[in-house]
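Removed: one protein chain of the complex. Kept in place: all other protein chains.
Naming follows writing order (A, B and C), and every chain is counted from residue 1.
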Amino acid sequence: MKKLINHADSVVSDALTGMAAAHEDLRVDVAAGMVRRATPPRAGKVGLVSGGGSGHEPLHTGFVGYGMLDAACPGEIFTSPAPDPIITATKAVDAGAGVLHVVKNYTGDVLNFEMAAELCADEGVRVLPVLVDDDVAVQDSLYTAGRRGTGATVFVEKIAGALAESDAPLERVAATAAEVNARSRSFGIALTSCTTPAAGKPTFDLPGSEVELGIGIHGEPGRSRAGAAPARELAAIAMDAIHGDQPLAGDLLVMVNGMGGTPLIELYIVFAEVEAYIRGRGARIVRSLVGNYVTSLDMQGFSVTVCHLSDELTGLWDAPVHTPALRWGR
Amino acid sequence: MKKLINHADSVVSDALTGMAAAHEDLRVDVAAGMVRRATPPRAGKVGLVSGGGSGHEPLHTGFVGYGMLDAACPGEIFTSPAPDPIITATKAVDAGAGVLHVVKNYTGDVLNFEMAAELCADEGVRVLPVLVDDDVAVQDSLYTAGRRGTGATVFVEKIAGALAESDAPLERVAATAAEVNARSRSFGIALTSCTTPAAGKPTFDLPGSEVELGIGIHGEPGRSRAGAAPARELAAIAMDAIHGDQPLAGDLLVMVNGMGGTPLIELYIVFAEVEAYIRGRGARIVRSLVGNYVTSLDMQGFSVTVCHLSDELTGLWDAPVHTPALRWGR
Amino acid sequence: MDVTFFTAWIEEIIRTLALCRDRLTRLDAAIGDADHGTNLDRGFTAVRQALSDTPPQTPGQALTLVGNTLIRRVGGASGPLYGSAFRQLGRSLGDAREVSLADLATALESAVETVRRLGGAAEGDKTMVDALAPAVRELTDAVREGDKERAALERAARAAAEGARATIPLRARKGRASYLGPRSIGHEDPGAASAALIVAALCA
Partner (left out) sequence: MDVTFFTAWIEEIIRTLALCRDRLTRLDAAIGDADHGTNLDRGFTAVRQALSDTPPQTPGQALTLVGNTLIRRVGGASGPLYGSAFRQLGRSLGDAREVSLADLATALESAVETVRRLGGAAEGDKTMVDALAPAVRELTDAVREGDKERAALERAARAAAEGARATIPLRARKGRASYLGPRSIGHEDPGAASAALIVAALCA
């Protein structure tokens, strides 16, 4: 394994040190494992806190700033944070209007955020969670831990963040966040595995001739494998899964997301195929993101996330945002 | 080789099709191999045209838009564009005030831009070139083609672009562009080679235990090899080379750039080391970029680019920019 | 069994988990995200520190200290689950200085119940529960049948080990492995494996 790191155990803290040096409008508490806005929360504004395992950069720390998150708690690589940093962050950003926890649906994230929320409630901080579970590769049934939270997290954090800036009450922010999740679907495909610094070798072996279908964002193997195929076919596999779960219609927000090791030129090739597929189904992309937003360390591959927009959601998507990874309007 | 492509020969055109679909404020001419702003140039504004081989995304096409380039000509992978698209782009963006050609110092880029400039001059379009040659890994001497243009291209395009928006005359825009280049230095290190779609296998073989020092952005092997080392040591190697060529002092604009296959979390680790190194030399980072800006397909590695700022240059850097890859202030 | 017995148990857990850290991570790589060994090792390294910082006076204090530390330092799914389990152990044993095998069996019973409640996993779902539940049943039987301490604990350890091995043919219904559907079959569950090690540490 060759990585730009100092030591496997210091990856997260060293990266946070870099974030602190790079972004003066963020306050980074390396020891506590928390990143928040430099400016304290405005009274009456709902706070947004998210977090989860590291290794998905820019998610979540890169989405802290005006119009999006108030704070993020990065855990160890692929390991959800413990309750303590979540509690610290939640208290730090509560401005009297309560705090929304944006939680990706993984057992670890759910349990740690729940524990943190209980303790915050005991101390009088109102907390509502929104659970993100957009990954159609996993069947939501008695036989699974439910669908994984992946790309839609970016949409939820951006749109709920914009609504919170308008001083909407906690219940409304939580409801809109849940609506974004309900209107979003994702599917991911990997060309290679990823290598965690601790393990030092690829999490799964993928022969040069095969791709992994329906991957998550933690290097978990997918649901199945297929032979390597042209971008057009891989995009169709992802879009068929999404379209089959929630038929494409109307105005869409679409993200073609890189898994961390895939160059931008390839993501644009995939986007071209996704756009053609969607046009072919009579729907239309009105907003889009192409790039690395929810990654899996050095994995090569992509995921597609589709959100069915309403006029209100489109307006909130367009609202100004100022974070390290997403910025427009100011 | 596994890549998200349809065919090795259609990589550039397929990616341009994706860009066209993703960015409505760009006009993409796939056949001509040119990307320009959707809005025609404002009369009296100097036009900025750049270009070069593809495989460096977002450079150059991702930097077309308000406050930066007026047009970019992407050649085939690692192959500078022929004169025709450069001529078409130059004529298209000339609004009477002349056009600046931002040319990275490679034999191919220089020759093709020169040919294009001559033909434009014949047709009455005033063209001035700025040559970017910031890579300290190459000794500029009788024994080389001169220093390569790498990371500083982003600084030159952003700052010259901002100046052009203020309707500065061509000579001044060209002079400032040259000043930015003169104040900038870069050095790159690769952990892996890259694989061009046409060749289908890594351009050079790098044993798991070694890194390539002083690489360019075309998968050319570097000047030498060294054993894999912690990020701190690799950052020091890059910074020693830069500091040795142009001593670090005063206010700096610093970019820690990923080569395409390196995850963001590692780039922040490198940035932390670079920042500490610079602080240790009594200089200070006042502006920064951390991410993939001048890439080499799927290569894993990083480059550092340092620019010694003046108040004027800092102001131009902060000016609004609205492109796919760089956006702030609007 | 007094505080010395329980601190010895904890020391042994720390030792074996450090030893088996990479094996647990490998198991997690096959059907999870390759961090289980790292997670527990990080947590129990913190436990060693905590023990020396504030040496516990009673079995209950020792186990509560472990629980709190795991919850604070592990994260992931196993952190809250193991952490809450140890806290529950501590709660059940109260501030008694000396506890009986029967007390331990009852406490373990309620600890496993806590894991079931938090994680919603039943036996057969291919989780740590598949090692913990049979171990507790076996220990309870041993107590009822009047086994000596050592023999009883060894029966529990064997049951846990068998329970862990028995997860191999199972299809996961909880945790990350459940995302794999049928592909989770044929691999031992990492949490069941670590649970077996923790129980085995009782009779070192």
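Definition applied: contacts are C-beta pairs under 8 Å (C-beta built on N, C-alpha and C of every residue); 3 or more make two chains touch, one makes a residue touch a chain.
What you are looking at is a predicted structure, and each value in this text was computed from that prediction instead of being measured.
Across the entire complex, contacts from the unshown chain go to B.
The missing chain, though absent from the display, is touched by one residue of B:Ser50, B:Thr153, B:Thr176 or B:Thr203; that residue is B:Thr203. Taking the complete complex into account, B:Asp84 is the one of B:Asp84, B:Glu210 or B:Asp251 that touches the chain left out. Note on the undisplayed chain: of the listed residues B:Val138, B:Leu191, B:Leu206 or B:Ile278, the one touching it is B:Val138. Listed for chain B, the residues touching the missing chain in the whole complex are 53, 75-84, 106-108, 111-112, 115, 137-139, 142-145, 148, 196, 198-199, 203-204, 216, 218-221, 223-224.
Throughout what follows, only the chains that are shown with their structure count from here on.
Centroid to centroid, with C-alpha atoms defining each point, chain A and chain B lie 29 Å apart. Chain A and chain C have Cα centroids separated by 32 Å.
Multi-chain contact residues, meaning those touching two or more other chains, do not occur anywhere in chain B.
Among all residues of chain C, none touch two or more other chains.
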